[in-house]
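First the structure, which I've put down as structure tokens, then a few questions once you've had a look.
A single protein chain has been omitted; all remaining protein chains appear in their positions.
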């Protein structure tokens, strides 16, 4: 962590400086990615050309002639020296297991019992807390924090300044099956999940990877605990999904959409920009931008309130209509609303008694 | 992994072959379970009889006379040789902790930071990904994959070709309490969970173990993310439970039942074969086979649609009935629907105003 002079690093890796031993570096990167504050390395003379073009402040090399005029740390074995030098630049719990080809930025914090697959890339200052598991080829942006026990499946991409709380799962298999000849066959889910910058994801939340392409959570979106996001869903920038809500496969949310707690949206819908879904609602159709809906099925919130208020008066209304039918003497026969028009097996006994009284 | 000749194994364990050193084996099993492609071992002369009856292709033994005529690998200490030989046949992360008596099939993959209790059994080609924890006496079938962080409590049985996604929990304590003298006492949950072959279970899903007997998930069932399955529930073959649905204790689902997202079923019910529960519904009574229900309480989906459409017209209906009452001049007094029959404290002001206008 922090920065070191080439001289300090040379003594750590048992090498010799050629050039400016007081030059300071604060990380290690491959030749093509290194900037003026980074150390890089030339593992073989065939990378000589790349070394010439590199912006690195210094190079770990085995031969002085490989990059004349550059600041060099001469060592016998650049690979071993590289490994020793990397230990200077990031904390790594000795109990973590990092897959081959995984690249770690500077000032990264990796907790005990973390596992990464092959070819992952962890941005500067990111933190993988204890027990985090990454699959293969996962990319984690700068300053992103994965809390304990988070699991990120292969090929997922998380942006910068993302937070994922404990035990959440990103990139698991979408729930897609094809029915054929009576059997249910799994549709391979070959896509991935892309979480853009500054997204916050709560605890025990699950985001499935796409069948093809990407499940996307847009920049600055806030996702609470125990939320389910299906495969190929797209969540617009700055949207908010409150706890225990769920979005079914392929539905797209515009920008600034708010889905309140325990609500859901069916699959293949479009929820327009800045639409709001009230708590415990079920969206079953597209919503225009700026909608505010509630209920199951979700309807305009004013209509829903009116309907619910009216619903409480419905038992009285039934009685009133039965009275009216008797008063009007409609159709000569027994008035329809005075008897059970569509007998329901489970009508409560109380209900029946009430009606009988009304019928006397 | 893969297969080895007895000769190759002998050189690994510093033993000598008696018999066919080119004979190939691909796993190690106890005498009574070994087949013609397995190596076995005789740890003590008292197992001589079992050795004679074993179908193993070869035996690790300390004495040549113990199994005359068989292919033998003669070693000084059969236990040590066994341990060395087992390392050939499965990957085991050095950081995994396997309980005493746990038996590992061939070509099993065990990730870092996996923990198993005592006397577990892991089938051939199964994979326990990083951080999986098994209790005691857990059985995992062939080709079954447990994704990172899955926890399986003691005595659970998982079949072959099962997939469980990350952070799911199988076999935790059912939620059963007895109320006595004002205090709530936990009912011990001594049953287990049985997951049959080819079941797929999503991420962050919880399946409670039975009070007695077993909570059962039938062959080929597909269970999505964040699903709750209570104690003593039985899920029929090929059933599908979509994300965030929940089944309360002791309810049984027939074959091919579909429960859509965010739906639930109360306890002690029977959902008949091929019944379908629409999204965000609450099943409160038994369903005959082939039902298609929606709503809370769940009712026939056509009735539900009609009721919901009618509900949206209810505010108008209230006004219409008030008009009719006035027109009919019913009962001489003030018409019942023109005033709040059952005053509700929370009736909205808007509602009241509307009615007053109608009442003038």
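Going by the order they are written in, the chains are A and B; count residues from 1 in each one.
One rule holds for everything that comes next: a contact is a pair of C-beta atoms (placed from the backbone, for glycine too) under 8 Å apart; a residue touches a chain by one contact, two chains touch by 3 or more.
Please read these numbers as outputs of a predicted model, since none were measured by experiment.
Q: Out of A:70, A:125, A:139 or A:222, which residue would touch the omitted chain in the full complex?
A: Candidates A:70, A:125, A:139 or A:222; residue touching the omitted chain: A:222.
Q: Just one of B:3, B:50, B:289 or B:320 touches the chain that is missing; which is it?
A: The single option touching the absent chain is B:320.
Q: By the contact criterion defined above, which parts of chain B meet the unshown chain? Give residue numbers in ascending order.
A: Residues 95, 97, 113, 115, 131, 133, 149, 151, 153, 167-169, 172-173, 175, 177, 183-184, 186, 204-206, 208, 226, 228, 230, 244, 246, 248, 262, 264, 266, 282, 284, 296-297, 299, 303, 305-307, 309-314, 316-317, 319-321, 323-324, 327-328, 346 of chain B touch the chain that is not shown.
Q: At which residues does chain A meet the chain that is not included here?
A: 93, 95, 111-113, 129-131, 147-149, 163, 165-167, 200, 202-204, 220, 222, 224-226, 238, 240, 242-244, 261-262, 279-280, 285, 295-296, 308, 311-312, 314-315, 317-318, 321, 324-325, 328, 330-331, 335-337, 340-342, 344, 347-348, 350-351
Keep in mind that, in the parts below, only the chains that are shown with their structure count from here on.
Q: How big is the gap, in whole Å, between where the Cα atoms of chain A centre and where those of chain B centre?
A: It comes to 25 Å between the two C-alpha centres.
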